[in-house]
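All protein chains but one are shown in place.
And now, chain A:
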Amino acid sequence: MWRTCLRLRDEGRRLLNGPRRGLIASVRPAPNPPTQARAYAPPTERKRFYQNVGITQGEGGFEINLDHRKLKTPQAKLFTVPSEALAIAVATEWDSQQDTIKFYTMHLTTLCNTSLDNPTQRNKDQLIRAALKFLDTDTVCYRVEEPQTLVELQKNEWDPIIEWAKERYGVEIGSSTSITGPSVPARTREVLTSHLASYNMWALQGIEFVVTQLKSMVLTLGLIDLRLSVEQAVLLSRLEEEYQIQKWGNIEWAHDYELQELRARTAAGALFVHLCSESSTVRHRLLQE
């Protein structure tokens, strides 16, 4: 059924793009439809075609070698990353693939590819705006009115992190129970925009990725500023779901599956931000005689 949906969508797109053939010909399927590969659905797994994974330091940064071939991005650029730790983490990702390469588990590689290729062609301002858009509908600012236990849970768990963010950035962040959400003052937006502008493009890609995972700007800031660990941030992001699990029971193939995926994605994003934004200055402690 899923396949039919995709095929239908494909037909629809062809209609939108303007019929190349006659309208009737495009609606009625050809007697022997050619099996064409779908460009927008890359294979999720492929055979592991290499034995050894290595790292070399090139001009633009660190490169990954699969046997004797250099790793490339989907747009055929050379894969280079700015930090050694990130290169090692990416190489470990490739090396840990067993018989098949599971691209859906290689979050750091994906993030590097996105930063290198920038497939959506966004600049820094657009990235910041996309991340800050989540502040209007921030998870921790939306509160429920009933049941009472959940109201108290949200108050106890979410208020401290909002207080921390207010103090840390000197801004006003309110919470609301209405469907329209809290109104965010213009000054808050300005302060956070200028704060995010201090990060480089790579780190911003990572920040936007984390924000879209956690659906919360406040939690992301807590994660980037080392206030929350990944596990805590994910727990706070899924607070209502955790409450419902407590009440109705846990389903391994839905709840645990999503939890682990969210944790993996969030951890990858946070690590990516930290590794890309740090300046590697090594200060040796002077020995006191």
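Simple rule for what comes next: a residue touches a chain if its C-beta (ideal position, glycine included) is under 8 Å from a C-beta of that chain, and two chains touch if they have at least 3 such contacts; residues count from 1.
Here is the rule we go by: contacts and distances are computed from a predicted model.
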item	value
UniProt protein name of the chain not shown, from "FA complementation group F", "Protein FMC1 homolog", "MAD2L1-binding protein" or "Cell cycle checkpoint protein rad17"	"Protein FMC1 homolog"
Hidden partner chain, touching residue among A:Leu71, A:Ala89, A:Cys112 or A:Ala165	A:Ala89
For chain A, residues in touch with the removed chain	55, 84-85, 88-89, 91-92, 95-96, 98, 102, 105, 107-108, 226-232, 252-253, 256-257, 260-261, 263-264, 267-268, 270-271, 274-275, 278, 283, 285
